[in-house]
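One protein chain omitted, others in place.
What follows is chain A.
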Amino acid sequence: MGLSSLNLNEAVQICIFDLRRGQHEGQELDKILFFFPMEFPFSAQLSVIGLCEGIITFTRIFSPDAACEVIEAERHSYVFYEAEADIWMVLIMEKSKDNESDWRFDALRGILKEVHYLFMMFHGSLRALLEKQPSGELARSRLYPFVIDYLTDFYVGKKLQLPSFRDSLRERGTVQMLSVSREVAIEVQSLVTVLGSLCVGNTTCKSVIVFHDLLVSTTLSPEDTTNIYTYAVLRLTPHALSSGTNTWSYLLKGTSATSAAAGFTGSVSDGSQQSSSDASSAGQDQRNSVPRPLQREKWFKGKDGFLTTDIWGAEVGSLVSVLPTVWLRETEENMNLCIYQHKNLTIVILIPACSLLNEQGLSLAKQQLVENAYQKIVNVEEKLSRGWGGENAYHVSGYRYLIIDGDRHISRASPPGKVTTLAKDSLLTLNRVREEVDFEKTRAQRTNPEHEKDFEVCIRAKNNAWVISKVTRGKELHMVLEKANETLLYATETVEKFSNRYCEGAFSSD
């Protein structure tokens, strides 16, 4: 196995542990819920977790609500994220000599947050799993394959590449929206109505509509939308289905990710077995049936336009697949997923799990969808295709930008292909500016959570590029202007122009 080549100095380590467990000598292993790389000996795992735990306990003395966020050691950076009460996720990044390893802690924390949100969506909270089975076996057996499957998307070749300064014009945990004309928006809304009325009874179906890799419509809360959207872009869109080829979406990164994932399938069982030495044979059977929603190439488009998968296994004694189920944060409801795809239009319909009693209910819903909505779907797809501007549609020449609407978890950025044309210096400076802004944001949030603070940074980088960050009432604008005029006045005017033209004046100076 190629795993032997991994040494103990793995550049990236991720651990998830529960502070409420293993507090007695000899039971320390109990607290480990997940560790990557898996082949790390327990002693090494425990020493890492021990350090983290110690720091958390110490910092809590001063700040009980928000303990440790980051440790900067000489050779490693530790990024902390308290996913659930007392359940911590820590990402340990090895620093390299060159500044390639310049990263932004919030961006790294975004990864931890994203994987946890996705995990919650499919499996529910870790705490609930731990309570369900106090040995922790259930939680571990779900967590291991899930995180490993998630990480496959970050492999470039054999190397795990997490977001660095080069990704500072991207924002994880947000959706990218397709801009549509009012007329098309109304058509889409009309379609959403039909989708909402698919199930029998008084319940309403929710829906998320994605065109290519951009969100068109949602009836979910921003957080749930982000989760479903992220999953759709990772695994469901026509692009994700055909995988393989490279994509311009930041969510789908590697070309060779599939091969890397294949390498891990074997090791998954290794890892879980390792940490659960007391697992019985019955436990193994259970593990085999653990659904792995993030596993690649498990979704297939049927002739009827619906996507199917066997991820959730088949019901005993039948060939019928178990319905994929997700859990919504806003309503705390379980929903069945039903996904329909027409050309580049992917429609995720979430049917309340309680209303769908059996497979018959689903086929009825599917039939209704085809009968009632097909014409509208075709119509919407046609109109969207006609207005589709390609991957560079949102490029604004002269600008490299990122706009984030924090309230609705929406971002829009220069296309990645255009961002790569920026000089390294510009990106490094932007990365540092964003780090500052993140810091200011957290501090302002802590001092007065009611009041959103506005601020603005405008920096002339070493290569004479302007790097500008502006935060106004929950909206952020980050921008790099290369080859621009040297006066500050010019820089602010350029931002003003951009703001008026593309942001409805949201960032125009008051």
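The rule is simple: contacts are C-beta pairs under 8 Å (C-beta built on N, C-alpha and C of every residue); 3 or more make two chains touch, one makes a residue touch a chain; residues count from 1.
Rule of thumb we're sticking to: contacts and distances are computed from a predicted model.
Of "Trafficking protein particle complex subunit", "Phosphoinositide 3-kinase accessory (PIK) domain-containing protein", "GPI transamidase component PIG-T" or "phospholipid:diacylglycerol acyltransferase", only "Phosphoinositide 3-kinase accessory (PIK) domain-containing protein" is the UniProt protein name of the chain excluded from the display. Here one chain is not drawn; of A:Gln13, A:Ser217, A:Thr309 or A:Asn336, the residue touching it is A:Ser217. Considering the full assembly, A:Glu187 is the residue among A:Asp149, A:Glu187, A:Glu381 or A:Glu435 that touches the omitted chain.
In the complete complex, the hidden chain is touched by one of A:Gln45, A:Thr152, A:Thr225 or A:Gln295, namely A:Thr225.
Chain A residues in contact with the hidden partner, per the touch definition given at the top, are 177, 180, 182-183, 185-190, 193-194, 196-197, 204, 217-222, 225, 372, 407-408, 410, 450-451, 454, 473-474, 504-506, 509-510.
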